[in-house]
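Here it is, the structure, as structure tokens.
Below is a slice of the complex: some chains, not all, each in place.
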Amino acid sequence: MKDSFSLAQLAQELGADLRLAPGSDSNQKVQGLNTLQDAGAEHLAFLASPNYRRFLKTTKAAAVLVSEEFVEECPVTALCVADPYLAFARATALFDTTPEAPIGIHPSAVVHPTAEIGAGVSVGPGSVVEAYAKLEPGAIVGANCYVGEGSLVGAGTRLYTGVVFHHNCSIGAHGIIHSQTVIGADGFGFAPNKGSWVKIHQLGGVQIGEDVEIGANTCIDRGALGDTVIGRGVKIDNLVQIAHNVKIGDYTAIAGCAVIAGSAEIGKHCLLGGCSRINGHITIADGSQVSGNTFVTKSIKDTGSYSGALSFADSSTWRRNAVRFGQLDQMARRLKDLEKQVQALSQKSGTDD
Amino acid sequence: MKDSFSLAQLAQELGADLRLAPGSDSNQKVQGLNTLQDAGAEHLAFLASPNYRRFLKTTKAAAVLVSEEFVEECPVTALCVADPYLAFARATALFDTTPEAPIGIHPSAVVHPTAEIGAGVSVGPGSVVEAYAKLEPGAIVGANCYVGEGSLVGAGTRLYTGVVFHHNCSIGAHGIIHSQTVIGADGFGFAPNKGSWVKIHQLGGVQIGEDVEIGANTCIDRGALGDTVIGRGVKIDNLVQIAHNVKIGDYTAIAGCAVIAGSAEIGKHCLLGGCSRINGHITIADGSQVSGNTFVTKSIKDTGSYSGALSFADSSTWRRNAVRFGQLDQMARRLKDLEKQVQALSQKSGTDD
């Protein structure tokens, strides 16, 4: 990554229309990105939400990524784009400082002779690549990773440190799996037998599409019979549990600590909030949004926004209401009784006449 | 594992009564397992729940594991068994393709000279086995694992990749610990001291019985004074948190992302649903079932089924009801007032006469 970019270079890289402020110079160097409030004269800032408009007038940024609508209000050089948030995302790639992985197989890595290693692959220290595994060109296997027998890591896909990618699993090109995530551990399945449990060996694998990002310390279990399937462009955060035989549709995003039980099928372009929990064997319609902490107990057939979390209160207020929750059915019956009594009274008194 | 089994072999292995369909041959080979719907002519299928009975008539499986009750309806060869689900579980062992671990200590493993290594043990690349640790015969320590000082891994027990098994912990024979799980990290204990915290060093260990399976990225903390104890035959899923000094009774099963706080005692043969959360210092009676997402706030003395999760709704419906939750105590008071008023009205109007 370059250390700095001129305003002109940034405009070109980001497809922006450069509107130089008076006295500015298109050769001026920008060293990094920052918010409107915190940016200094070496920074590119951005206005992606009207909520931050109030910071625009006083920004000290070298330039601001801004839509046509607000360009007039911009006191410094504007990089005018249709979608400033998208342009900001693209700009982060320019200023990323994540160290690049050295090409080649570290001498301390243990790569089976039958493994197929593409051009430009990086295998970090202490990593293990088992028999018949395939690392496509440009794949990066970080330090202390594990790629199981017969598994495939797609072109340019990066496994960060300590990723465990078990046998007979695959991930497509241009993916990222963050540290310590486990792909393809056994699903949780046992048959009861006179009070003890007999293991159901998990015979399927995990198939992950292209352009998928998976967070740290996440688990995606292998299927019991068929595979667990993660679609193209899916984004999954940290500490997420995806059980065996789950299917996740393309481009769905799943926030941290979400839990998806076995054989659930999530549609395409869904958003699952943090700590949302999806029951097993249900389906969720394409394009659905599930709020954080919602427990989805049955299938969602209609695309929409769904919620299920209570808010909080100071502890004494909360306790008073929570106790009433345990009386709710009784309250409902008393309410119904009252309605009958009041109706009777009304009739008697002629109120309803 | 064999690549295929004849129908006769399967019947023998699974203790099934072979009922050949007309024109079938007991030497016919079966290559794998599948569901009734998806099975082809090379597959063994199973009917374990009446819910799937409708798929029986049209199955294309080579044979079906089925109970006597449904054998008449089976259009193909039946493997008649008392408990088809149990037989299916046993069949999965026959077709399991999990790679076997090579016997011996990988040259890159670091095994302390005082460690006791049984016959037929496997220690994978990059693993560390500390002083006085004991790996009983046939134990498998996968790649990049850690077995701490004085710890014991029972005969035939398998630690998958990256398992951290800290000092003075033990697991019995025939167990499985999935990847990246941490056994015996410090419990969370601090004494307050003028606004800061003084660590309570965790002096106990973790004792795990025979035939225990523990999922990936799970944590079982060591005890503060005594040990954390996991009974025989316990099954624990992924991303589960088991705090210090918890006791789990024999054959209890704990689904993914469950959380058990310090010193809780779970009985034998309990089922804890996914994301269930058990308060510290409480006890749960043997044989109890706790539904997913239930927060068990106090001891369960009577064996039974317990729940505590709300379902969900479309976001606008949910919001309307959730707001009312915050008015629940007030609603209960108003309800009581109304009851008094209506009673007074009734007496006055003679309705009650």
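Note that the chains take the letters A and B in the order they are written out, and that residue 1 is the start of every chain.
The rule is simple: a residue touches a chain if its C-beta (ideal position, glycine included) is under 8 Å from a C-beta of that chain, and two chains touch if they have at least 3 such contacts.
Values in this document were obtained by computation on a predicted structure and should not be read as measured data.
S.K.: May I ask how many copies the whole complex comprises, since the file places only 2 of them?
M.R.: 3
The definition used in the following text is that only the chains that are shown with their structure count from here on.
S.K.: Quick one: how far do you have to rotate subunit A to sit on subunit B, C-alpha fit, nearest 5 degrees?
M.R.: 120
S.K.: List the centre-to-centre spacing of subunit A and subunit B in whole Å, with centres computed as mean CA coordinates.
M.R.: Centres of subunit A and subunit B (C-alpha means) sit 26 Å apart.
S.K.: Subunit B touches which residues of subunit A in the complex?
M.R.: Where subunit A meets subunit B, its residues are 108, 110, 126, 128, 130-131, 144, 146, 148-149, 162, 164, 166-168, 180, 182, 185-186, 188-193, 195-203, 217-219, 221, 224-226, 239, 241, 243, 257, 259, 261, 277, 279, 290-291, 294-298, 304-311, 313, 317, 320-321, 323-325, 327-328, 331, 334-335, 338, 341-342, 344-345, 348-349.
S.K.: Give the list of subunit B residues in touch with subunit A in this complex.
M.R.: It is residues 32-35, 38, 83, 85-86, 88-90, 92-93, 95-99, 106, 108, 124-126, 142-144, 160-162, 176, 178-180, 211, 213, 215-217, 233, 235, 237-239, 251, 253, 255-257, 269, 274-275, 292-293, 309-315, 318-319, 322, 325-329, 331-332, 335, 338-339, 342, 345-346, 349, 351 of subunit B that touch subunit A.
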